[in-house]
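The other protein chains are all here in position, but one chain of the complex has been omitted.
After this line comes chain A, so read on.
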Amino acid sequence: MNTRGLRSQLKDSVPVTGLGTQIGAYGVQDTLRSGFSSVKNELLPSHALELSEKNFQLNQDKMNFSTLRNIQGLHAPLKLQMEYRAARQIQRLPFLQSSHLALDTLKGNDESISFEDILNDPAQSEMMGEPHIMVEYKLGLM
C-alpha cells in the first residue's frame, strides 16, 4: 500500500549512517576505485537521490506501519513485523546469493518489477567478498 501525504505521521526518519568509502586492500582506502578520500565525500551525498534511495524502503515501511498503527491499533504492525523478522532469517551465509523468497512474498515484491530487480543484480556483482570477513562482519565480530 502506498500511503502518500502522511509524512506528518513520521515522528523521526531513519537516521543516516555515513556514506562510507570502499575499504581496499590492507584496510586502507582504495584510491584507484573511489578517488582521494576527503571528509566532505563521506558526509555529504554526491547525488541528489543518494540519501533518499538509500533509505527508501525503510522510510516507506516506517510510514506504512505508522499508518497501520493509527488505523488498526498496535497489534497490526507488531504481527507484520514479527513475520518479516521470521522471513528475514531464511537466508544463506552472507557471501552466497539468497533468494529472499518468503520476505519478497510478504512484502509483495514478487508481484512487481522495479529498478531494484534489474540494475546491480547481486548475482552478477563484480566484487567478490571474502567469506570469512563477511561472516565475521555479519556476526558483529569485526
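Descriptive notes on the structure:
The rule we apply is simple: a residue touches a chain if its C-beta (ideal position, glycine included) is under 8 Å from a C-beta of that chain, and two chains touch if they have at least 3 such contacts; residues count from 1.
Heads up, the rule we're going with is that contacts and distances are computed from a predicted model.
The chain absent from the displayed complex carries the UniProt protein name "Proteasome subunit beta", chosen from "Proteasome subunit beta", "Vacuolar protein sorting-associated protein 33A", "General transcription factor IIH subunit" or "FAD-dependent oxidoreductase domain-containing protein 1". Where chain A meets the chain that is not shown, the touching residues are 2, 22-27, 30, 33-35, 41, 45-50, 52-54, 56, 94-95, 111-122, 125, 127-130, 133-134, 137-138, 142.
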